[in-house]
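In this view, the complex is presented without one of its protein chains, the others remaining in place.
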Amino acid sequence: MQIEKEPRILAILCKWCSYAGADLAGTSRFNYPANVRIVQVPCSGRVDPIMIFKAFVEGYDGVMVSGCHPGDCHYGTGNYHARRRIAVARRLLEFVGVHPDRMHFTWISAAEGKKFAEVCSEFTDKLRHLSGTEKTLARKELAT
Amino acid sequence: MATIELVPEPAMIKKVIQESRDVKSYVLKLDKSRKIAARPGQFVEVSVQGFGEATFAVTRTSKDGSDFTISVKRMGHLTKMLHRAVRGDMVGVRGPYGNSFPVDAWKGKDIVIIGGGIGLAPLRPIIDHILQHREDYGKLEIIFGARTPEDILYKEDLGIWENDETIQLHTTIDVPFEGWNGRVGVVPVVVKDLALKPDSRVAVVCGPPIMIKFTVAALRELKWSDDRIYTTLEMKMQCGIGQCGRCNIGEKFICKDGPVFSLDQIPEHAL
Amino acid sequence: MSKWHKLKRTDLKDFLSRLAEKWEVWVPYRVDGKWEFGIYAPDREMDFPESVIHVSMKNLFFPKRRPIAKYEEDSKWSMQPVAADDKPRIVMGLHPCDVAGIEYMDKVFLNSEHKDVLYESERKRTVLVGMLCSEMADNCHCTDRGLTPDSASGMDVAFAKVDDYYLFKGMTDRGKEIMQSEYLKAVGDAPEKRKWPAGKYAIASPEEFMDMYDDKIWHELSDICLTCGICTYACPTCVCFLVTDEKFKGKGERVTVWDSCQLQSYSRMAGGHNTRKTPASRVRNRTLDKFAYSHLRYGQISCTGCGRCVMVCPLKRSFPQLGARLSERIRDKKKSKAGTGARSKED
Partner (left out) sequence: MKAMRKKIKELFANGDVDVVLGYREDPASGEVKASVFKKDEMLEDMVFDERCVQNLVNYLPTLVARYSKVGIVLKGCDGRSLATQLVEHRINKNQIVALGVGCEGVKVGGKDADKCEDCPTSMSPVTDHEIGDKKQKKDPVFSKVEEIEKMSPAERWKFFAEYFERCERCYACRQICPSCYCEICVADQQEPKWIEPSAKLSANTMWHLIRAYHLAGRCADCGECERVCPQEIPMRLMNNALEKAVHELFGVRPGMDPEELPPLVVLSKEDPDTIMGGKHE
């Protein structure tokens, strides 16, 4: 039951760096919160902000997007596009009332398993602090 | 309590048949004791829970009516889900709906069945019906066109029809294909080549919109009158019972007043 | 013949409160300057507007989003139909055109072998208390559609606003039940009958409309139309719907949702083929459906002359005017044919 109360996080990770980083975190046995759901995408440039919107509407407490570090994109420039899109999407979400701390966008390389674990823990901590505030956007109408 | 007709009954998939690379047939049996007695040309609404429903022609009904078959071409989101279904899975079924081919009125006539691709599906019950009542009908000709040999459906049936002396079967593919020794050419061209005379014939055409259009044109060129040419129309259908509104051609609803029409019953733009 | 009964305007609240003990009473409220129907509550200010409000009555019988079945997402098949609501209800303050709209809906949903039982139960539980119009608003043109603004046809109870009181009359047995109230006093006089103006947007006959299918005029008529769906959502007789599944947290519902023939997605099929791709074809479908197809199907054209489509149109494009423009074109065509026997240049 304890897990139920933990904030739910959706992590959208690029296949080449961040997902590999998450994998490394797992194989290296770094501890990171179990409440992170991972979606693998080929590249952070594949992340359509509609995915982030949908995650909030479907009730996730926080959304995290991570790709290769600038300059390291497997496809050359995907993450530069991602950076711009996410910057704009973030502004829009904040504008309609999503708390800025509910979004976390970063770069994690395949070697940074430790960083992945740290980022997840930090993000979860932040979201725990928000547990008293309203989960805006989250749909309330249940199919009853 | 009376329930709204839009809610389907559960049915079980008894058998899955891979017909061609993107078409699968499903033999369905209703969970309840009700039987689906679909007349040739009628259709059912099939649902996958969570993904909505779509319209499929009943392409075969077992003799005792306990189960029936639909053929599904992978096109949109629902058919994709259906293609993932396996034997034993449950789906929802409503129907059968719509009118049917006037097979009784055709007694004594020669029948020409012209199908293109998945368009053969709604026509197969007519062939089944004629074969069951062979003495009631005259000659039976079947023209079936597919894009490539890999798109040919109902191979088992085609084999039986091929060997049936009372049936003339012409199978054709659109463009030459390695290893294909049969007829090549699109259906309208084949119809012209065969120079089918109207005589005492009735033609039934079904296939993609463009194929219907040109086949009808070819038949008209061969002096066929519109009341001898039948087709089953496809439109986006949803409710199947003439309420949701989207399948109208003029004042007629395809789902309620159709889907079977002879050409003199529908305006030209419906083709 | 029952008599007209008088209800003092000061007694209205007591009268409604008494009704609300037994019935679910729906009355118009003014919210943010717009009228809408809601369940009667004594502490809310309500009133009856003189003529139609911009929301059509169809929402009360055939809601925008209507669950028809429920299911559990993890099971392969668990679809259970939803039960119909049968709590008795009064809808008070509809106008004659609203009633005509409901009668049209009956033809779609009830008069066929495939009855919509959810709609039927909504109808059965509802007593229609209609208000006779005292004026015709700017967009009203029901007189062109064969209706009379102060006709009580189809209502269970009819009432009219007169000076500082209302006059009520029970029209059906169900309606007379409502009339059993200490606040209503029988009187001899009936509300005054008026003469109503006509001829604002007269239209041609359905048969003549049918001949317009291939006319060039559709491009002209659709040119300024956005093909958004708002006129169909506001229309009391536009009842097209979509059946779709919606799910959330393991539970799902199969719902019917209003759909609009003006939207491009309406008749797009799997695979991308769209039978009504151009705005012209969609405008044509709606126009002919209102003025011709509906008549051929149900013996009644489906425009009640309520004028809501004009009220809500983002471009203030008038749908009835469009019908009138079309009728004009029909007349012109006839004239040119009758005159010279030759086809006019425009054809």
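Letters A, B and C mark the chains as written, and numbering starts fresh at 1 in each.
Operating definition for what follows: contacts are C-beta pairs under 8 Å (C-beta built on N, C-alpha and C of every residue); 3 or more make two chains touch, one makes a residue touch a chain.
Predicted model only: the values in this text are computed from it and were never measured.
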*asked:* I'd like to know which visible chains would be in contact with the absent chain if the whole complex were considered.
replied: A, B, C
*Taking the full complex into account, find the residue in B:Lys15, B:Arg34, B:His77 or B:Lys197 that is in contact with the omitted chain.*
B:His77
*Contacting the left-out chain in the complete assembly, out of A:Cys14, A:Cys68 or A:Leu137*: A:Leu137
*Which listed residue, C:Arg9, C:Lys22, C:Arg44 or C:Arg65, touches the chain dropped from view?*
C:Arg65
*If you put the missing chain back, which residues of chain B would it touch?*
76-77, 80
*List the residues of chain A that touch the chain left out of this view.*
49-50, 53-54, 57, 70-71, 77, 80-81, 83-100, 103-107, 133-134, 136-137, 139-141
*Provide the residue numbers of chain C that touch the chain removed from this figure.*
64-65, 223-224, 226-230, 233, 242, 244, 246, 255, 257-260, 263-265, 268, 270, 312, 314-316
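Note that in this section only the chains that are shown with their structure count from here on.
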_Whole-Å gap separating chain A and chain C, where each centre is the average of the chain's CA atoms_ = 48
*When the centre of a chain is set as the mean of its C-alpha atoms, what distance in Å lies between chain B and chain C?*
38
*Would you pick out the residues of chain B that each touch at least 2 other chains?*
none
*Would you pick out the residues of chain C that each touch at least 2 other chains?*
247, 252
_So in the complex, the part of chain C that touches chain B is made up of which residues?_
68-69, 71, 73, 75-79, 81, 83-84, 108-109, 112, 114-118, 210, 213-214, 239-245, 247, 252, 254, 256, 259, 261, 266-271, 273, 275, 285, 288-289, 292-294, 296-297
*asked:* Using the touch definition from the top, list the residues of chain B that touch chain C in their complex.
replied: 1-8, 10, 47, 49-54, 75-79, 89-92, 209, 234-236, 238-239, 241-246, 248, 250-251, 256, 267, 269
